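All protein chains but one are shown at their positions in the complex.
Chain lettering (A and B) follows the sequence in which the chains are written, and residue indices restart at 1 in each chain.
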Amino acid sequence: MIGRSAAWLTGIGFVFALGVGAYSSERYTDQPFPFSHAAHVRGASCALCHQGARTGPRAGILDLVACTGCHAVPPGNPSGEQRAAWQKAEAGVALPWNRLYRLPPHVYFSHRRHVVLAGLDCSSCHGDIAQRTTAPIRPRQIVKMRDCIVCHDHEKVTVDCTGCHR
Amino acid sequence: MSNWRRRDFLGLVAGSAVGFTLGKLGLPALLGARPDPASTTRSHDGLDAEREALGVCGGCSAGCSVKLRIVEGRLVGLRGNPLCPLGAGGLCARGASEVEAYYDPDRIVGPLVRDGDRAKDRWNRVTWDEGLARVSQQLGRLVGSRRGARVGAILSSARGSMGAAVERALAAVGSPHVYHVDALRDEAAAPFAALAVGADRRFGYDLETTDLVLSLGTPVLEGWLSPAYVARRFGQGRQRTEARLRLVQVESRMSPTAMRADEWIRCVPGTEPLLALAMAGVLLREGLVDASAQAALVGLAPWKDAAGRLHRGLRPLLDYAYSPVTVSRETGVPVVDILRLARMFGTAQNPVAVGEQTAGSAGAFGLGAVHLLNALRARSGSRGCVVTPDTIPVTALGASAPVEGRIDRPPIASVASTPVWRALGGFETEGREPPFDILFLEDGAAMSDVVAGDPASRLLGKIPLVVSFASALDASTAAADVVLPSTSYFEQALDVEIDAGGFVAVAAARPALPPLLDARSPAQVVPELVRRSGREPQLGTEEQMVRYRLGGLYRARRGMAYGTPFRRGWMAQMEEAGWWTPASISEGQFIDSVLERGGWVDPRMPRPGFSPEKPYGVDARGRGFVPPAKALFAQGAEDDAWLPHNESAGDSPGTAQGMLLVPFTVGVLRGRGSPNRPSLLALAAPHVRAGFHPWAELNPKDAKRLGVESGGKVRIASEHGNVVVSLRVTEGVRPGTVALANAPAAGGAGRYAKSWKAGSERLMAGIYGRLTGARTGRGMRVQVEAEPKGAA
Partner (left out) sequence: MRWAMVIDLGACTGCGACVVTCRQENNVPVADEETFYHGRNLDWIQLEDQAEGEYENLRVRQYPLMCQQCDKPPCVKVCPVRATYRDEEGIVGQIYRRCIGCRYCTNACPYSVKTFNWKKPGWAEGTERRQSPDVSLRPAGVVEKCTFCHHRRQKAKEAVRAEGRELGAGDYEPACVEVCPAGAMTFGDLDDPSSPLAQLVQDRHGERLMDDLGTEPKVIYLRPPGGRS
């Protein structure tokens, strides 16, 4: 009896560990400062702050907006680190936001192409961020090639490998 | 497990599923949310993520303007500036490797002070204050005892703002000793230009319209002059349908230049000037010379000087000593070929003969032999290819306050522009004390071919304090006591004077990047040292200096900011007519436009050096190739000694049996800046699969006789030294000769370049041309034998 229970517990524990291993690749992305889109957006378009979406071939999107223009101190209850980063931002160094959406380096994805040339709405990939009061900690979905191809097929746009792979 | 039942098995499966799910859900709760580690980017790859900035390439002293691609503050690429008058958007291989050199993993990270004596290779990392103090202490002592003239600097950069800053700083302590060494030019070129036309700079070569380039040993397509410029003119010349450029390469080895030449003339190594003299004789005899050129050259026919002495003249000498039959015997080139080449040169529309070599000079008189051909074919009023560049009207920084004990003209150079290292070597061989107590070396390229054991190197060893500004470990750091590493050109505001192509230009740029390492530009360091020693050089920031110098261009009312060829042609016409359109903008705006475009260029070529009033080859006092000996040298010398002749035959008695040595350069490895460039080391010789270390080449017949094979090692010995190198067997080498790569002193200690140490220069140590002291050695004899495996 004891032997069997031990086997059960070992089995569960072992598989628990496997589960840990299998899913340890999942990460959460935290931001250095709290940011509420709902408080700031008020109906403006995403590209007002995320200007890279309209202008460049580079897949960048976040702009170097210095929040210090309005906020003298970091909002909330800032730690010493946060205050230090804030002061650097006043000197022109960009705030240390953490990147949420990331594609592998062998993929060429241009926001301008999709937002400006194809006329997609930001929420079709990123979801409805404007209503959020906290920064999202995970991307809406981990983008796989299948997601791109499904839409490209549907919209009758190129699915040529060398169009996106590099 | 044999007593397990189905229930137990199902239980195990269920338990696995439960455990798995718990693991998936439970871990984040256990560990808590954590931030995603950022990749190489933080978050902002938005608007200013990518930008393009202008810079000046630091690979050699030619001064090509480049466009830098900077992504998120990192340099990730560069290309040529399409408006650059040298490369017009193209780059040579060394320029293309500047990004690699910028991130050299073995770059010096900050100031170093040697730990122990110079034989040890130990360094201490110090702060800038400490490093500067080390030098300024000595400098202060010299200044205090009014011996400031005992400081010298040898730079590898072209003349420009940095050189001007160093000159002014040293002038403030009373020293005129700032010298420039150019790794891509023959050391004898400047002294020869001084002799021939009294120029204070060497010639430039305008290859735009030439239809025949006769190269007597010059590696035209491999690291000569300005490689980007030469390649551009070569490409254009070859792609034209009218007056298409022909290249005739005269040398004993099939070099990469010879591979691409229209004709490769195989001659005995070291005898190229003889061929030039034979051809000159043919041109004169067959009347293929311009009449006014011939009339203007003094000294061709027998002549009497002011004292009534009869001089034989050059023409009889050519007929007597350099007839085609005689020369054919010496050079191994058939008489028919000599005649044919001479006639080809004599009937081409715009030919040019070049004889500069960078691995074993032909010497001033050897160059004289080659330029004799150019002088004979110079045509009255036409542009010609050999050009004495104009002076560039940048504002001279001049000297600041007068200094007691100051010396204005260097006493070192007894002949104008003697290569400085040969002059220093002269001090050693004459048993004199070194003229410097402190010597600044910009980097290894400033040491040209100084080799361990030769007089210049011994003298260097006696100089009490040697300071190197190199950014990587190289020959200059090996000789130095203190290293104050320099920033890259891309991190400096600077200007560089350009004259390689005959036209004059100034490449200029603002700093494109902040310093990557704890390094500083010599243009800041030397003035700072002077300040710390108690004198004030009165110099501003680098950018202020550049703007000050460029202001002179505006006030001279010449030239324009870099522009398209169309615009340059248009401006040249306007200037000819007396208009200068930039007069409509202010000096500040003009300077801004120069910095924004990459530089300034004078669209007009200098007036031809040859004209009926002032013919080529004749100096201001009206003397031709019988040089102005009376002013510079003792009288009584034989005429023949001063006429163009073959200066390059090495004299090594006792080894008359050996094989003839053919030293050759690896063009991509010549230049300034970090030597640790794996892309270039791998490119050293694609046709024999060599690279990363010097190698020798033997003909299969000789290899068989010596019992060696490709990949094996050989020991090559002259009376001055010996080297052990890897061997390649190739048909491109003349039987009876051994070709050996020259390892310029810029070979360094980085992980890639560490094997690029000793080459042909070690064998030629101590053999110098009689007049200028430039190293010769082509045509000397050496012993070659197999080196057994396992030997060091």
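By our rule, a residue touches a chain if its C-beta (ideal position, glycine included) is under 8 Å from a C-beta of that chain, and two chains touch if they have at least 3 such contacts.
Note that this is a predicted model, so its numbers are computed, not measured.
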Point to revise | Identified contact with the non-displayed chain, of A:G13, A:G76 or A:G163 | key: A:G163
**Study point:** Full-complex contact with the absent chain, from B:G15, B:G63, B:G95 or B:P324
**Key:** B:G95
**Study point:** Contact partner of the left-out chain, one of B:G235, B:P302 or B:G453
**Key:** B:G235
Study note, to complete from the structure: Missing-chain contact, candidates B:L83, B:L139, B:V733 or B:A774, resolves to B:V733
Point to revise | Residues belonging to chain A that touch the chain removed from view | key: 57, 104-106, 108, 110, 112-113, 116-117, 160-166
Exercise for review: State which residues belonging to chain B touch the missing partner chain.
Suggested key: 40, 71, 74-77, 79-80, 87, 89-93, 95-97, 99-100, 102-103, 105, 221-222, 227-228, 230-232, 234-236, 238-239, 244, 254, 256, 259-260, 262, 264, 266, 667-668, 678-683, 686-687, 691-693, 699, 730-735, 751-752, 755
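Everything that follows uses one rule, which is that only the chains that are shown with their structure count from here on.
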Study note, to complete from the structure: chain A and chain B have mean C-alpha positions lying a whole-number Å distance apart equal to 51
Practice item. State the interface residues of chain A toward chain B in the complex, per the touch definition above. Key: 4, 7-8, 11-20, 22-24, 26-32, 50-52, 55-56, 58-64, 94-100, 102, 137
**Study point:** Complex contacts: residues of chain B adjacent to chain A
**Key:** 8, 11-12, 15-16, 18-24, 26-28, 33-36, 38-39, 41-50
